[in-house]
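With one protein chain removed, the remaining protein chains of the complex are shown where they sit.
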Amino acid sequence: MEITTKSMPYEAWKDNEYIESMIAELKANGTNVIVGSLDKLINWGRSNSLWPLTFATSCCGIEFISLGAARYDMARFGWEVARSSPRQADFMMVAGTIVHRMAPVVRRLYDQLAEPKYVIATGSCAISGGPFKNSYHVVKGVGEIIPVDVYCPGCPPRPEAMIYAIMQLSRKVKVEKFFGGVNRKENQKEFLKNHPIESMTD
Amino acid sequence: MQDLSFITGWIDSFLSTTCGLAPWLTITIECVLIGLGLLLMYALLALFYIYFERKVCAAFQCRLGPDRVGPKGLLQSFADMFKMLIKEIIPLNRVDKFLFGLAPFLVILASMLSFAVLPWGNGLQVIDFNIGIFFLLATSSIGVLGILLAGWSSNNKYTLIGALRSGAQMVSYEISISLCVITMVCLAGTMSVSEIVAQQANGWFIFKGHIPAIIAFLVYIVAGTAETNRGPFDLPEAESELTAGYHTEYSGMHFGFFYLAEYLNLFIIGGVAALLFFGGWMPLHIAGWDGFNTVMDYIPSIVWFLAKAVAITFIMIWFKWTFPRLRIDQLLSFEWKYLMPLCLVNLVLMVIVITTGFHF
Partner (left out) sequence: MANIQEIVGKQFPEVTFAQGETLELTVPDASWHALAAKLHKEFGFDNLRALIGMDWGEELGIVCYLVNSRTYEMIRVKVSTANREEPFLHSITDLYAVAGIYEREVYDFYGIKFIGNPDMRRLFLRNDWVGFPFRKDYDTNPEVNPVRLDHEETEDTTVTYVEDADGKIHAEERVIFKPEDFVVNIGPQHPATHGVLRLRTAVEGEEIKKIDLYLGYIHRGIEKLCEGLTYPQTIHFVDRLDYLGALINSHCVCMCVEKAMGIEVPPRAKVIRVIMDELMRINSHLLAAGTFCMDLGATTMLFYALRERETILNILERTTGARMTFNYNVIGGVRQELDENFVTDVKALLEIMPKAIKEYNKIFTGNVIANNRMNGVGVLSEDDAVDYNITGPSGRATGWNYDVRRAHPYGAYPEVDFEVITRTEGDSMARFKARMSEMEQSCKIIAQLIDKIPEGEICAKVPKIIKLPEGHWFQEVETGKGAFGCYIESTGTTSPWRMKFNSPCFCLAGVIDHLTRGQKIADLITIGGTLDYIVPDIDR
C-alpha cells in the first residue's frame, strides 16, 4: 500500500521505509491496516484539514509566519486556519527553544489540545536543545515532555522543510484507524504515564 | 419567469392525493422534508462560505488559497467538516454544563430560524406571513443570547470579556439594523416578505427609494458587519487580544457550530439586504426594456437571490481583510453618536419622501 499525498509521487518521499515498517508492525500486531471506507473518509478529512496552534517561542516562529505568506502559502494545503485556542487546533508546531519555565506551559497546551492531536518538533532546539543544549535552563528536546510525531530539523528549518514535515504528518494520519482504536494512541498513553506531572495544580 | 411553487405543489398533491394520506400526516412529512432541505442548504452554504472567504482573502493577500484538496481546493471545507465532526469535545471541569452545552445550539438556532422567512426564489419560501420581517429581526437577536451564555458559562476571563464586548456590540448595532429595516418597511408599506419582493418587480427599492434607501443600505451593511462580529468589528473574538474570544473553551463540533453560524449570519445579513434593497429573488427589470426584462427572467429566481446575497457578503469580506479592528469605546461611540442618529434622520427623510410622493 502506498501512502502518499496529492502531487507527491511515492518515490519522492525520503523515508518510505519508516512508514512501511510502521504498517508492517501494525499488521504483525493483528491490526487490520487496510482500513474501511468510512475510516478512509475520516482519514481523508483529518489528513487534509490540519489546523495548527499558533505557538512559537523564537526564530522558527518567524519562519512559520513566512510559511503562511505569499511565497510558501500553506493555505494551499488548508493549514492556514491557525487557531489561538488549543482546544480548536489539531497539531502543535513546537517552534523554538523550550526552557524550564516554559515546560509546564507546553505540557498544559498539549493536554488542552483536542484529540486527535499531533506534535511536530520544529528546529534543532525543539528536537534536542540545539545550540543551547548545555544551558542550565533549556529542555533537551521537547520529546522529554510531550510525545512527538514528526521531527523537522533545521535552525530554523526553511519553510519548505516545514511543509515537508506537515506533509509527513498528514501521511502518518492516513494510516490511522478511527473505528476500533487509534493505533498510535497506545504510545501516547504510555508516554504520558512515564512523564507524569508531579503535582496537579490548577 | 418560472414559478417554483409548482414543485412544492406537486409534492403536496402527490402525498395527499396519490398516496391518499391524511392531512396531518402530509403536513408532518412536508415539515420533515423542508427541515432536511434547510439543513442541507445550511451546511452547503456554510461550507461554500468557508471556501469562498479563504479564496477571497488569499486573492487579496497575493496568495493562492486552498488548491490541493479536490479540484481547485473545492473539497477543502468538506475535509474540514469531516475532521470537525469527529474531533473530541473536551468535557471541562467547573463550567456550567447545561448552559455551556446549550450556547452553541442557541447560536445555530437563531440563524436557522431566520432561514425560514428568506425568499429563496419565486415560490420557494418556507413560511410567508404578514410580519415576516419582524420575525426575522426577532429570531436573529437570539444569537446574542447564545454568545453571552457561551462566554459566561465557560468560566474563563477571556470568554467573559469577549461575551461582554459582544453583548454590548450586538445590542447596540441591532438598533441601527432595525431602524434601517423600518425605513425600508415604510417604503414598502408591508412587513410581509413576499409582498416586499413583489413590489420590487418594476424596480428594486434601492432605486425606488433613492437617497434615503442608499443611506439605509450603507448603514445596514456597516451595522450588519458588526452584528455578525466580523472585522473590523470582530472585537468579541479579537484573536490578538482575547485568543478566540467567547468560544475559546469550545472544541470539536461545538466550536464548529460557532464557526458555521458566523458564516451563516454573514449570509443572512446579505440575504436580508438583497431582500430589502435589491428585490429578493426578483430579476433586474428596467421599465420599457421589454427584451432585456424577458432575458433577465430566464435566469432562475434562486440564482438571482443567491447571487445578490453573495455579492453583498463579498463586500463584507472585503472590509474584513482590509481594515484594522476598532477599539471597544470607538465601536460603541460610532454606533451611538453617528450611526443611530443618522438612521433616525434617515427614517424621517424616508417618511417625507413617501408622503410627498417623491419616490419612483
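Here the chain labels run A and B in written order, and each chain numbers its own residues starting at 1.
FYI, a residue touches a chain if its C-beta (ideal position, glycine included) is under 8 Å from a C-beta of that chain, and two chains touch if they have at least 3 such contacts.
Here the structure is a predicted model, which means the values were calculated and not measured.
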(message) One chain isn't displayed here. Which of the visible ones does it touch?
(response) A, B
(request) May I ask which residue of A:3, A:19, A:139 or A:152 touches the chain that does not appear here? (result) A:139
(request) Touching the absent chain in the whole complex: find that residue among A:8, A:22, A:41 or A:59. (result) A:59
(request) Give the residue, chosen from B:25, B:62, B:286 or B:299, that touches the chain omitted from the document. (result) B:62
(request) Tell me where the left-out chain touches chain A, residue by residue. (result) 54-59, 61-63, 65-66, 69-71, 84, 86, 96-97, 99-105, 107-109, 131-132, 134-139, 144-145, 155-156, 158, 195-201
(request) Pick out the residues on chain B that sit against the missing chain. (result) 57, 60-63, 157-158, 161, 231-232, 234-235, 238-241, 243, 321-330
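We adopt the following convention: only the chains that are shown with their structure count from here on.
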(request) Please work out the Cα centroid separation of chain A and chain B, and write it as a whole number of Å. (result) 37
(message) Could you list, by residue number, the parts of chain B that touch chain A in their complex?
(response) 54, 58, 61-69, 73, 75-76, 78-90, 239, 243-244, 247-252, 255
(message) For a test of understanding, state which residues of chain A touch chain B in their complex under the given definition.
(response) 5-7, 41-42, 44-46, 48-49, 69-70, 73, 75-78, 80-81, 83-85, 87-88, 90, 112, 114-116, 178
